[in-house]
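One protein chain omitted, others in place.
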Amino acid sequence: MSPELPLSAASLTEALAALPLVDHHVHGASRDDVDRAGLERMLTEADDVPEWMTQFDSQIGLAVRRWCAPVLDLPPHADPDAYLARRLDLGAAEVNRRLLRQAGIGHYLLETGYKGEEILGVEGMAEVSGSRIDEVVRLEQVMEQVARETRTGAEFPDRFRRALADRTAGAVGLKSIVAYRYGFHFDPRRPTDAEVAAAADRWLEETGANREPRVSDPVLLRFGLWCGVDRRLPIQLHTGYGDADVQLHRCDPLLLTDFIRAVQPHAVDLLLLHCYPYQRNAGYLAQVFPHVYFDVGLGVNYTGVRSDAVVAESLELAPFSKVLFSSDAWGPPELHYLGALLWRRGMVRALGSWVDAGEWAFEDAVRVARMIGRDNARRVYRLDEA
Amino acid sequence: MSPELPLSAASLTEALAALPLVDHHVHGASRDDVDRAGLERMLTEADDVPEWMTQFDSQIGLAVRRWCAPVLDLPPHADPDAYLARRLDLGAAEVNRRLLRQAGIGHYLLETGYKGEEILGVEGMAEVSGSRIDEVVRLEQVMEQVARETRTGAEFPDRFRRALADRTAGAVGLKSIVAYRYGFHFDPRRPTDAEVAAAADRWLEETGANREPRVSDPVLLRFGLWCGVDRRLPIQLHTGYGDADVQLHRCDPLLLTDFIRAVQPHAVDLLLLHCYPYQRNAGYLAQVFPHVYFDVGLGVNYTGVRSDAVVAESLELAPFSKVLFSSDAWGPPELHYLGALLWRRGMVRALGSWVDAGEWAFEDAVRVARMIGRDNARRVYRLDEA
Partner (left out) sequence: MSPELPLSAASLTEALAALPLVDHHVHGASRDDVDRAGLERMLTEADDVPEWMTQFDSQIGLAVRRWCAPVLDLPPHADPDAYLARRLDLGAAEVNRRLLRQAGIGHYLLETGYKGEEILGVEGMAEVSGSRIDEVVRLEQVMEQVARETRTGAEFPDRFRRALADRTAGAVGLKSIVAYRYGFHFDPRRPTDAEVAAAADRWLEETGANREPRVSDPVLLRFGLWCGVDRRLPIQLHTGYGDADVQLHRCDPLLLTDFIRAVQPHAVDLLLLHCYPYQRNAGYLAQVFPHVYFDVGLGVNYTGVRSDAVVAESLELAPFSKVLFSSDAWGPPELHYLGALLWRRGMVRALGSWVDAGEWAFEDAVRVARMIGRDNARRVYRLDEA
């Protein structure tokens, strides 16, 4: 990966290249071609990229030019216009095919609840990537679908439970964006059906004829989470870094401590996603609670060459059986590709340096990389049974 | 900079040495000679240095001995007493001249609102440094000046607006220390003139005959900020690390999120200063909000050799067009000099290692360093128009 790569790092690089990852939280790749402005908008969590700047002047932008350009037959560091031209020249299908097939991801757990119309779904992703795909269902999306079909709050709890059971019949996990819609400082108790009905009444009234209901009431969000617990599927929680909608300090996973404790007797796994810049806090929770896991997905892509620091920080307090890999890619397949590449790079840099110093055995390094890159996800989501 | 400097780092060091920086937040250098106790007190954010210890036993102290001693013709690591003796021998004017002229700072944006009587002002700094100086005006200082001249709260809003317009006629930016005086958890709304008048009445009454009024009422502090927005100049906000007066956890820039959102439609730029240890939080805000910028100024000086880690952490989420350089020096010109030296050192270490690994192109590294070290400040403060 770098000219002066020491022996152990080279061997680790090989071992990791040979490991088909499970990307335990990811979205579909873009269906269609995009122009430069469109691609830039998808390479940031900002709502927009102001005209006077370019998102290529960022870690993710430089990473695209460095690592994705060669996959499209361009030299490393190709300039943005050349990159966009080549991208259009190849077409979205071929760009997807190349980047997804070379990502080294053997299994995608696809979260299908965000802007699904713009991106490939389960079948499309299976076809273009050649990898196995399983689905993760977003609780809030199911709830908003139910709201469109419900007239009174009283019928809401049962309708939601039925819809969730139907929608997740083949799913391997659930996802919650309570961090976005409210924050982690919610009352951890399970709400009663009466409380839920009252909250749903308020929501349905506000929403009225709006066909795009958006759930942000904390009672309803908690209800979704507790129904998820009853559903006995692993629950992913957006944590930390995200777009301009979040109050980032409300997404510190430590604010979830009481909810985590409340879920513990139910033996349902909670997976904290991304976590940047709170990855050390997540590592603490993953050490002390048997049902807590985490990854550093989104932050890895967006910190580019600095993601080695983020990956290294994810390898502190948590037992290695509690850390997972994800890309959290949505849209440009560059994000799927870079998510895997940068995670492998970060693992090689961290573990390789420890092996070189004689502090870790090479075999342990390979084993830990396999746990985090694949095996933990297989166990948590019971992928061998699916 | 170090004996085993690789080629790209050497070339980057050269490129950065040739770049005249814009120090976008800085104060004047000390007017007069200081003795050892006096210098130690100015090399810490503590109110005082207890007798049983020396501030030379700290990162900043060792940095002064390592880097500033040679500028005063002493060997690196000169001992503190020898350093102080040489300093007195040369005299404040010559020490200022040497350290400021060798800092490689082409343009200082001087914040003149803090203990102005002890330090050089705009003219003095221009003369001794040979660099261009522009002024940044502290909102709270203007407000406290107005309080000295005002008898009733009712007249306060208009008086402040007029005074601010007068005082900033030639200024390039504004500065707020709301973080010190209250914290970032303030109500983000613009207060009405009636609310301001009532708060000013309370303040004027408390202050009474005191000729050193100190504004700490959140209504008045918010009023200052919103008048700053109306003034349409970039607003610097003290963020994070500062002296024993702050409640550091109230200075987490994430607590500003709602205020940032409220300012967004006004298209006035907000510049988060220092930010340590919240630089990653600042980077998030700078990515997702088009009008948010940040630097890691003060923390760079006070972490000495560890500032490379702080600078590297400033290069994660934020697009490079949203990061700036500052020293936040006040008093000893060692702080102006080290601020520039340590920032250049941190940039060379980070960018140089990425170039060496083949992950960044050398040209991109130089371009990014120029953006952060100079060009972003020129654009934000419209320095070419000034």
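In order of appearance the chains are A and B, and numbering begins at 1 in each one.
As a convention for this text, contacts are C-beta pairs under 8 Å (C-beta built on N, C-alpha and C of every residue); 3 or more make two chains touch, one makes a residue touch a chain.
It should be emphasised that the depicted structure is a prediction, and the values quoted were computed from it without experimental measurement.
Visitor: Where the complex has a chain not shown, which of A:Pro75, A:Gly208, A:Pro265 or A:Gly358 is the residue touching it?
Guide: Result: among the candidates, A:Gly358 touches the missing chain.
Visitor: Which residue, B:Val122, B:Leu204 or B:Ala309, contacts the hidden chain when the whole complex is considered?
Guide: Only one of B:Val122, B:Leu204 or B:Ala309 touches the chain omitted from view, namely B:Ala309.
Visitor: Decide which residue listed in B:Gln59, B:Gln102 or B:Thr207 touches the omitted chain of the complex.
Guide: B:Gln59
Visitor: Across the whole complex, list the residues on chain B that are touched by the chain not included here.
Guide: Looking at chain B, the ones touching the missing chain are residues 1-4, 44-48, 50, 52-55, 57-59, 61-62, 66, 76-77, 241, 243-244, 247-249, 276-277, 299, 302-303, 305-306, 309-310.
Visitor: Need a quick check: the contact residues on chain A for the chain that isn't drawn.
Guide: 252, 254-255, 257-258, 261, 280-281, 284, 287-290, 312-313, 315-322, 354, 356-361, 364, 367-368, 371, 379
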